[in-house]
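Shown here: the complex without one of its protein chains, the others still in place.
Per-chain residue numbering starts at 1, and chain names A and B are given in the order in which the chains are listed.
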Amino acid sequence: MIDARNFMYMFYGFAAAFVILVVYVVSLALRERKLIHEIDRVRRMVEREK
Amino acid sequence: MSSFLRASYTIAAKDLRSEMRTKEAFNASFAFSLVILVLFSFAFDPSSEELQTISGGLLWMVFSFAGALVLNRSFARELQNDCLDALISSPAPTSAIFFGKTLANFLLLMIVEIAALAVFAVLYDTHFSKQFWPVVLVMLLGTWGMTVIGTMFSALTVNLRMREMMLPTLVYPLLIPALMAAMTLTSDLMSGTPLGGDNMIWLRVLAGFDFIYTVLAVVFIDIVLVG
Partner (left out) sequence: MTQTRDRILFLLAAVCAVLLTVNFYKIFLILPDEANQGAIYRIVYVHVPSIFTGFTGFFVALAASGAYLATGKLKYDAFAAAVTEVSLAFATIVLATGMIWGRIIWGIWWAWDARLTTMLVCWLIYAGYLMLRRAIDEPTQRAKLSAVVSIFGCVDILIVWKSIEWWRTQHPAPVLSIRDGGGMGPGMEAPIYWNWLAFMCLAAILVMVRTRQEQRSREIDSLRRMAHSY
């Protein structure tokens, strides 16, 4: 009885940890994409200015 | 060494004098402390047991909010008319500037706190006359810790965009150990337990905190102000 309930919370715990990690990795990936676009844009701008 | 002390004294005197002329920060902090204390006295029954346990927490919360008002202005007031640049390029060492300002803030805060303590004693009907000097000792140590960190971060955030928000955000987490120690000690003293035995740990934590951060601040103030 107790065990069943604890199983649920155990999964909540693992899920919480997993979600936090996933959110962070996704935010890193998004930032990476944004940076690559930004670098291309600025490089093109520098070329134009030359 | 003596030139350091003389420079610190000059800066401290200048800050105190300028503050006493306008009394802006002083009035603001004292009024704020008063308001919080009065409001809380409506929420709690003064003679109850639970008041004894939260008295330390309440007092130090009041002190730290009052402190934020004082410390924010500490270096910010030098921004007008390039006073900060003038101070930094003066022959006084930056550590003396920092120490002088810390002293001034400390004295100012102590005055506000003693006044707030008097109000607290009256409103909340506390009996700690036997423990009065230990309470004052805790206030001295705790306020020094608060002032050292607060002045340091006032210098650090002086040129930042969102200064008023960054200062509390950075300072309050750093003050947690000192505030924990001060709150526990004050609560115990207010309920009549003398210093010693169990409490000595917190007193040592406070003293250690003060010492370590005074040294660190004096060492790093140069990097922060001059860059």
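The rule we apply is simple: a residue touches a chain if its C-beta (ideal position, glycine included) is under 8 Å from a C-beta of that chain, and two chains touch if they have at least 3 such contacts.
Only a predicted model underlies this, so the values are computations on that prediction, with no experimental measurement involved.
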Where does the absent chain touch, in terms of which shown chains it meets?
-> A, B
In terms of residues, what is the contact footprint of the unshown chain on subunit A?
-> 2-3, 6-7, 9-10, 12-14, 16-17, 20-21, 24-25, 28, 31-32, 35, 38-39, 42-43, 45-46, 49-50
Which positions on subunit B touch the chain that was left off?
-> 149, 152, 156, 159-162, 166, 169-170, 172-174, 176-177, 180-181, 198, 201-202, 205, 208-209, 212-213, 216, 220, 223-224, 227
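By definition in this document, only the chains that are shown with their structure count from here on.
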Separation of the C-alpha centres, subunit A versus subunit B, in whole Å, is 40
